[in-house]
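Missing here: one protein chain of the complex. Every other protein chain is in place.
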Amino acid sequence: MIVVFRPGSEESQIQDVIERLNRYGFDVHRSSGVNQTVLGAIGVKPEFDPRNIRVMEGVAEVYRVTEPYKFASRSWKKENTVIDVGGVSIGGEEVAAIAGPCSVEDERQIHDTAAHVAACGATFLRAGAFKPRTSPYSFQGLGEQGLQWLRAAADEQGLKTISEVMEIGQIDLVARYADILQIGARNMQNFPLLKEVGKLRKPVLLKRGPSAMIDEWLMSAEYVLSEGNAQVMLCERGIRTFETYTRNTLDLSAVPVIKKRSHLPILVDPSHGTGIRGKVIPMARAAVAAGADGLMIEVHPDPDRAKSDGPQSLYFEQFTDLMAQIRLIAQAIGRVVRDAPAAA
Amino acid sequence: MIVVFRPGSEESQIQDVIERLNRYGFDVHRSSGVNQTVLGAIGVKPEFDPRNIRVMEGVAEVYRVTEPYKFASRSWKKENTVIDVGGVSIGGEEVAAIAGPCSVEDERQIHDTAAHVAACGATFLRAGAFKPRTSPYSFQGLGEQGLQWLRAAADEQGLKTISEVMEIGQIDLVARYADILQIGARNMQNFPLLKEVGKLRKPVLLKRGPSAMIDEWLMSAEYVLSEGNAQVMLCERGIRTFETYTRNTLDLSAVPVIKKRSHLPILVDPSHGTGIRGKVIPMARAAVAAGADGLMIEVHPDPDRAKSDGPQSLYFEQFTDLMAQIRLIAQAIGRVVRDAPAAA
Amino acid sequence: MIVVFRPGSEESQIQDVIERLNRYGFDVHRSSGVNQTVLGAIGVKPEFDPRNIRVMEGVAEVYRVTEPYKFASRSWKKENTVIDVGGVSIGGEEVAAIAGPCSVEDERQIHDTAAHVAACGATFLRAGAFKPRTSPYSFQGLGEQGLQWLRAAADEQGLKTISEVMEIGQIDLVARYADILQIGARNMQNFPLLKEVGKLRKPVLLKRGPSAMIDEWLMSAEYVLSEGNAQVMLCERGIRTFETYTRNTLDLSAVPVIKKRSHLPILVDPSHGTGIRGKVIPMARAAVAAGADGLMIEVHPDPDRAKSDGPQSLYFEQFTDLMAQIRLIAQAIGRVVRDAPAAA
Partner (left out) sequence: MIVVFRPGSEESQIQDVIERLNRYGFDVHRSSGVNQTVLGAIGVKPEFDPRNIRVMEGVAEVYRVTEPYKFASRSWKKENTVIDVGGVSIGGEEVAAIAGPCSVEDERQIHDTAAHVAACGATFLRAGAFKPRTSPYSFQGLGEQGLQWLRAAADEQGLKTISEVMEIGQIDLVARYADILQIGARNMQNFPLLKEVGKLRKPVLLKRGPSAMIDEWLMSAEYVLSEGNAQVMLCERGIRTFETYTRNTLDLSAVPVIKKRSHLPILVDPSHGTGIRGKVIPMARAAVAAGADGLMIEVHPDPDRAKSDGPQSLYFEQFTDLMAQIRLIAQAIGRVVRDAPAAA
């Protein structure tokens, strides 16, 4: 930690800060220039709140010099984490395609979607059975029945599954049917839930909260990692800004930023990131071009009749086209999108 | 719902939209000007997502004309809701003073704080026993032991209590000791938790999420209200903006906005709203001047040694001064801050 | 400047940074702990961009330790700046009331407003003759004729005047009629304009840009101050956030923040800060309670017929009430709002 004093601060103020830092257990190194004094406080005190020093008299600024997370950081683990999900890997050379409807609505819907996305080269089927909805009056998901249909549809096509878990009481159930547990954006800082999925030995996809700074997001990953579950992947899905034309502002620069700060895989969800079907395709292409390890795309056999998120779900033929486009873009940057089975 | 078409949109596009609206069950009224057509769609379909129409060809904009919430709205209940908490009311003429440390740390700390804030005229004691912390390595609260000390300290001074509940599994426990259950900002959209506290018949304080628009906040209140619990109060505690000098940007204009849109009491927490002790007092005064129904203030007997949020906690003497100042400000706008008992 | 290296960075990386800093002319002090190295770079290089170091291999973070501005800082001048405007002071004990219509529309309108606000105790008349409008099709102001009417109306009531200058070519003209030149929010970083008003010896009111961090705002003040004009006052008028219910989010915490970092007077404009008449009064009261040195309020004899900003302009009787309320609030915190002349 670095403590910078205001120009002209008094010696007694500086001594007060040194004494306080010593009390907290830091070793203190002082360097005084003509105008200004700076202290370096050495020692790792994870519980320490730097604002305790910032509010003291004479202090101008306080900076942490250590990252607040450990297991999530690139300093701790230099090579990329590659997560194996039943034989399909995420975080390696291949760009993973995760596709499916927002929610499981009925057996036919999820089956048809599975068949289509598998035929296009996707390897994961996504669909929710428990849905976080802004309104208590909106469709809230089919629960276990939905999970069963999801699993059956995926198995028939050789796909892996991902589904959201909203509360601790749902973990066991969802984990029985899903290969990856999704923590939604609104639960990114639901710490009891993060700790519980940290106790599993199952991959977890952690979406970025709409107002989460990148360090906060990695701190939430740290909650899962520090409980022993090393299979965490991140997913950018848009942040809240003043721009209202799109539902959120998809922050694609988070992709290279995460790649630098962390070893965890980083995926992108352009469906929630834009909220508008016509913007999903260009932003999905852009995500691959930016270096994302995977895409999460909403696809529906009849978006106009979808019970949730229809307006941001692609039509089947749009998804076919998108897969062809991102295959070329992945090649351009030395990555791979799996070929459609028929083409194999 | 109002559907506005682009100038020059084709008749077939308009017919497609009308057909779709009819299928959803809306009555449609059409009005066509020289350049532009506008449709009014009448009917209340709470599950309907207006983006379904917005993405159709020829459509320029779609506007809801009904508020998405019912029980939370001023249209539904014209007079202010006044919540009685064991004889102390919130939402009436009196401006409620809720004060106490961020967390219960030990028996002495909470007892001393209770004695001091009661002597200044506060009527509620706040303190957490379960703490949502950004880092898994930070102090996470004392659990039930903390709640017991909170209750005992409050009872001795004739204070009511408020404490946070972070997950469904904690509700029963916290409800045994606290007069008001607090839902923290990070849980504002933890819908399973909101539904559960909606089943209680106990006051709930719902903090605004750091990136929540006012309508989303009221929708979260609706989750509680629609389960039958009418005792909901709101608390503004700062939103996330680009400005980083303060921890959050306290949005005091939310006070008059909520007063217009809703009948629920609205409180302000300037401690989390600014995150800096020196800014708490001016912003607390400003909140009362803006018309808030109450303040929630962090006070600690020794902020420099606090286990959490010390830098934003007031010293005892600062709280004494603050209460004197807001008493005068409340008078200036026709409200009342309770006198200190000694002065009574 | 402080340079923090990543844990495990290589000695050659550290040497490269030291060499670079030396080349820029800094004195470098090194302190290496077990895990991490930190460099202190001493010397003031106003043109130096710290990102030059931040992008180097092995570097984790770089922090400035000196404020980027000089004349605007509280370190440079400890006592508050009090600006004398023809005998009326801003920044002292008195809270200044600046009131008037958005634009001068006709002689009668500005005369009636002047008479009313003077009768309520205001000391400054505001009104624009050159208006920055989002749309090229909106009313753009009356130009010199407007300034003449503004001056005449003010003189008749013994008021001082303030009016906006939008471009260099207007400075001489506006300066002939206005006692304070206003730089609008959209021009906060119009650097050629700032330099030119810096050459005057006339008070300048500098509004905060809607996306300006506090340090950027003070840097813009520095443009004026560094040209020799010491009579700068600041005005908070709302920042752009995701919340759309109000036109902007009035950041009242900027008041105590500016008071700590700078010696310049800080005013608040709740009219632009909220954009809604019904929110102006509570936020004006809140601004005074937060410690603002003055208010800037839009008042119009017939807001429903105003050519600009009618919806955020107060009716005369509302302004009368507001002045009475803020007089009491100012007293509560040891400040003064001037009495209405009749009451004197």
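For clarity, chains are labelled A, B and C in written order, and residue numbers in each chain start from 1.
In this text, a contact is a pair of C-beta atoms (placed from the backbone, for glycine too) under 8 Å apart; a residue touches a chain by one contact, two chains touch by 3 or more.
Fair warning: this is a prediction, and the values are worked out from it, not measured in the lab.
Undergrad: May I ask which residue of C:P210, C:P256 or C:P301 touches the chain that does not appear here?
TA: C:P210
Undergrad: For the full complex, which residue in B:I18, B:V38 or B:L173 touches the chain that was left out?
TA: Looking across B:I18, B:V38 or B:L173, the contact with the absent chain belongs to B:V38.
Undergrad: Who touches the missing chain here, A:L194, A:A287 or A:L314?
TA: Going through A:L194, A:A287 or A:L314 one by one, A:A287 is the residue touching the chain not shown.
Undergrad: Kindly note down the residues of chain B that lie in touch with the hidden chain.
TA: Those residues of chain B that touch the unshown chain are 2, 4, 6-8, 29, 31, 33, 36, 38, 40, 42, 60-61, 63, 65-67, 75, 240-242, 244.
Undergrad: Which parts of chain A face the unshown chain closely enough to count as touching?
TA: These residues touch the chain not displayed: 211, 213-215, 239, 241-246, 249-257, 260, 273-274, 278-279, 282-283, 285-291, 325, 328-329, 331-333.
Undergrad: Take the complete complex as the reference. Which residues in chain C touch the chain that isn't displayed?
TA: 20, 46-47, 49, 51-52, 54-55, 68-69, 132-139, 166-169, 186-187, 189-193, 195, 209-211, 216, 219, 222-223, 226-227, 240, 275-278, 304, 307-312
Keep in mind that, in the parts below, only the chains that are shown with their structure count from here on.
Undergrad: Could you work out how far the Cα centre of chain A sits from that of chain C, in whole Å?
TA: Using C-alpha averages as centres, the distance is 39 Å.
Undergrad: Centroid of chain A to centroid of chain B, CA atoms only: how many Å?
TA: Computed value for the inter-centroid distance: 27 Å.
Undergrad: Spell out, as numbers or ranges, the residues of chain A touching 2 or more other chains.
TA: 240
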